[in-house]
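A single protein chain has been omitted from the complex, and every remaining protein chain is retained in its original position.
Moving on to chain A:
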Amino acid sequence: MSTLSPARTTSPVPGAAQRHRGSALLGAVALLLAAAAASLFWGARSVDPATVLAVLGQLPAALLDGGWSQVSAGLGIDAAVVHSRIPRTFTAVLVGAALAVAGAGMQGVSRNPLGDPGLLGLTAGAAAAVVLGIGWLGASAAWQLTALALAGSAVAAVLVFGVSRLGGGSPTPAGLALSGAAVSAGFTALTSSAVLAVPAVLDRFRFWNIGSVTRADLPDVAAVAPLVLLGVLLVLGGSSGLNAMALGDELAHGLGVDLGLQRALVFVGVVLLSGAATALAGPIAFVGLLVPHAVRRLLGGDYRWIVVLSAVLGPVLLLLADVVGRVLTPPQEIHVGVTTVVLGVPVLLVLLRRGRSVGL
């Protein structure tokens, strides 16, 4: 407390914080472009940058002509490799944005800086639904898994809200976290027993259960993109309310916030986002926790900015993690679910260290 530097106690220049955030957003967008370029140009197989540019140049015309299937036909191996990188780049962008924004929304709604979609059992619900679908409904197509994951998230969300309201009254952050833990444990148990009972499910589930951005194809990405967009808009719409709710429910009410409406808005957004992300890439941990937390540490606690910057920086983390996974052990690739954690943990630790020396 006594280690304040004199500079921090001087009165602020009006609007300085806004400019600071504006440049942070520009920087984040530049990072995103760089990461996307890295994802297209780098891989386990080295491809001449000119080929990459050529393939990218043909892409718009080919898509207009006859859709994605036309594009991949009759190409050299290098071009085919580049083609395989395009959907995974889009997948990483969508999934990264979805997870990071879902985490931001969850942290706001549960007023818990460690909140992420996993906290409220949403990913566990999605995983359980996918396992049951694979095992008993014979689901295999991507859209089927997408629908299952979304349905699982939604069921988990309804359960969590229902359980947290058992005591009567509107759900409190603590009540949500507790019932989320209970529902999450229940779904995890369901998943484990299904996987143990039906060995055939185990093989496919084991594959699905490692987060990866390589499974989804462009049509899947296109199908899920509107859901992600809607989810981001919903969370963004509730972010102003989240700012007020961060001061406590009573004060937020006094500030004229409709708590139930704002919570529902954000919660529906989070369900859509985590369901969509899980459907495309399987469960990927840590993005939802790390990215909003990092943004808050760097730019302060305004949820409108936390959501916007999370939507940009989430993809950056996932793209970089994917690129690292590709180039680390060629020709083998490491799944992004693993590399995200490997990249994310040091970043989080550095942020926490910084936070401690500055904040307390």
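Odds and ends about this structure:
What we mean here is this: contacts are C-beta pairs under 8 Å (C-beta built on N, C-alpha and C of every residue); 3 or more make two chains touch, one makes a residue touch a chain; residues count from 1.
Assume contacts and distances are computed from a predicted model.
One subunit of the complex is not drawn; among "Putative tricarboxylic transport membrane protein", "Oxidoreductase", "Iron-enterobactin transporter ATP-binding protein" or "Heme exporter protein D", its UniProt record names it "Iron-enterobactin transporter ATP-binding protein".
Of the candidate positions A:A225, A:A246 or A:A264, contact with the unshown chain belongs to A:A246. When the missing chain is restored to the complex, the residue among A:R85, A:R263, A:R296 or A:R326 that touches it is A:R296.
Touch with the chain that is not drawn comes from one residue among A:L56, A:A174 or A:L255, which is A:L255. Interface residues of chain A facing the missing partner chain: 1, 4, 8-12, 14-15, 17-18, 111, 113, 168, 237, 240, 243-244, 246-248, 250-251, 253-258, 296-297, 300-302, 304, 359-360.
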